[in-house]
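Note that this complex is displayed minus one protein chain, with the remaining chains in position.
As written, the chains take the letters A and B, and residue 1 is the first residue of each chain.
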Amino acid sequence: MPNKYGGAFMQCLLRCAAGATLALSAGCASSAASSGAVALASPVPAATFTSAAPVTLTLLAYDSFTPSAGMFDAFTKETGIEVQLALGGDAGELVTKAALTAGTPEGDVLWGVDNTLLSRALQAGMFAPYASPNLAHMDAAVTALVPGHAATPVDTGDVCINYDIAWFKARNLAPPLTLQDLASAAYKDLLVTPSPLTSSPGLAFLLATVAQFGEDSWQAYWKQLRGNGVLVVDGWTEAYYTEFSGSSGKGSRPLVVSYGSSPPAEVIYADPPISEAPTAVVLRTCFRQVEFAGVLRGTAHEREAQLLVDYLTSVAFQEDLPLTMFVYPVHQAAALPEAFTKYAQRPAAPLQLDPARIATQRSTWLDEWTTLVLR
Amino acid sequence: MLQVRSITLQFGARVVLDCVSLQVQAGEIVAVLGESGSGKTTLLRVIAGLETPSAGTVWLAGANLSATPVHQRSIGMVFQDNQLFPHLTVAENVAYALRVQGVAAAQRQQRVRAMLELVGLPDFEERAVGQLSGGEAKRVAVARALVAAPQVLLLDEPLSGLDSALHARLLADFSALLRARGTTTLHVTHNRAEAEAIADRVVEISSLSNNQP
Partner (left out) sequence: MSNSPAPYRSAVPWLAVAPALLLLVFFSWPLAGIVARGARGAAFVALFANPAIAPVLWFTTWQALASTLLTLLAALPVTHILARYQFAGRRVLLALVSTAFVLPTVVVGAAFLALLPPAWHRTAWAIIAAHVYFNCAVVVRVVGSRWEQLHPHLVDAARTLGASPLHILRTITLPLLRPALSAASAVVFLFSFTSYGVVRLLGGPARSTIETEIYLRAVHLDDLSGATALSLLQLAVLALLMWWWLQSAAARHSSSGAVFTQVRRPRTAARFAAVYGIGALTAAAVLAPLLALLLRSLRVGGTLSSSGWRAVFAPGVGSVVHSPLAAVLTSLQFALVTSICATLLGLATACAIAYGSRRLALLDALVMLPLAASAVTLGLGMLITFSAAPLNLRAAWIITPLAHTLIALPLVVRMLLPVVRAVPQGAREAAAVLGAAPWRVWLSIDLPLVARAAMAAAAFAFAVSLGEFGASSFLTRRTTATLPVEIARLLARPGDLVQAQGFVLATVLVLFTVTAIAAVDGLRPERLTI
């Protein structure tokens, strides 16, 4: 800037700074008043872990992270640490942002990396390794997925083909039993799947086909699926709530890619109440998803963050998961609610792929899939 | 030839024209005198078809114009502020009506040139409208209206706001032009001297109202 305008420039800056300060203080006041149910002004009791000043941790998660109200009160009571939720889009956006800010993170703990995104997270080095004591209570197969303990498993789920029981019964048609069945003429124009490019269950379904048919033959399978009239939509909500016939949208397609926990969800949310699940799962099409959380590298409160990770993997928090997020807890001592034991089916041997393999091949597979199915 | 029969026009509660009647013979130049606000511009607009009267009719050559839209009436008008089209040159402005009538380009050019000479603006074809002086713009406006050879020409205070030398000159020029072409003309003004100089017959607008006490 030329010097003769220095005066005006400085004046402007000063005014802007004053304005920003006013705005900031207003913003802080409003945020204290309006933050959601998770951050409460409870008195700080004598805690087993003492901190010099009250610490507030920021837990980054995706938009659909919905634990029960007040879930973090117990944690605050026990440790004196407040937890503030910061929701940042879907899982992909969350990981992208965290990867870009690795080392100077936006929060302290991140919840929501799944096994398809794990490689990106690890490559970006966004986590600080931490071996939680709760790891001992988890299935060894699950903990083995992250050997360096950069991230901690927090829940598992299955992505499976769901079908509308009533629809098939009315037409006297047996529902499909395997992935290969989906490509047969009997099930023409009946399947809807979200796109693997933008949807996590969609990607899980694609990976299931890769696991089932092998890296060289899944392409032929998808060609068959395309010829068989598979409908690809943008997101899972559209697939399940608009196109699927077995849900409230009363769509036209009785086969949908969804979660293993969708049938119990149908029962739990049913109004008026029902006693039998209207949908069921095709067990041999299921792909195992594991979700992780971790301490973000570069956080100012590493020890506190580790405590939070411990809490997220504790029985108390884990038992809340099935009915709020429709996933299975990883803590083996966590009890499942009745609706889950009654209506949910879990495959004994779901389809799985090595996360490292997913890491290297994912872009290639997605490009191939796009050419095969969308163009 | 032009008959205005008991035209009444009300804007809301305000009566602008109260049962006004007027007759203009073919080839006659009639001046209508009135103060500002007396409704003389409105009278012209009603005749041209730009305003619909509350009551009364306008007849031209024995035909009732009530159902005839403006662009089919063959009644030309020179507006008080000229209303030259700013995006067209002088020649294009003058040629406008000829284009509408579908006259061929060569003939158009010829007639435009002739008309511009007639109003005293030779070689003004390519000028931009925004660069004209007051007098020049007025001449172009008259040329534009005349070249279409309308059956009746309406002039709305054409010489107001001009300096006295220009006023006198244009008065003489227009007077000669209109007589030479024999155009039926209705000239509206507040200037009695001007009215008497240009017109065959001068009437006061207040005297045209049938409902005079």
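Rule of thumb we're sticking to: a contact is a pair of C-beta atoms (placed from the backbone, for glycine too) under 8 Å apart; a residue touches a chain by one contact, two chains touch by 3 or more.
Note that the structure is predicted; figures quoted are calculated from it, not measured.
For the options B:D81, B:E117 or B:D163, the residue in contact with the chain missing from this view is B:D81.
Listed residues A:T76, A:T156, A:S195 or A:T299: the one in touch with the omitted chain is A:S195.
In the complete complex, the residue from B:L17, B:A91 or B:A145 that touches the missing chain is B:A145. For chain B, the list of residues touching the undisplayed chain reads 45, 48-50, 52, 69-72, 74-77, 79, 81, 83, 85-87, 96-97, 99-101, 130, 144-145, 148, 150, 154. One chain is missing from the display, and on chain A it is touched by residues 1-2, 5, 8-9, 12, 20, 23-24, 27, 30-31, 34-37, 58, 60, 63-64, 66, 69, 84, 86-90, 92-93, 96-97, 100-101, 104, 106-107, 120, 195, 197-198, 232-235, 237, 240-242, 248, 250, 252, 265, 269, 271, 326, 362-363, 366-367, 370-371, 374-375.
Everything below uses one rule, namely that only the chains that are shown with their structure count from here on.
Rounded to whole angstrom, the centroid-to-centroid distance between chain A and chain B, based on C-alpha atoms, equals 79 Å.
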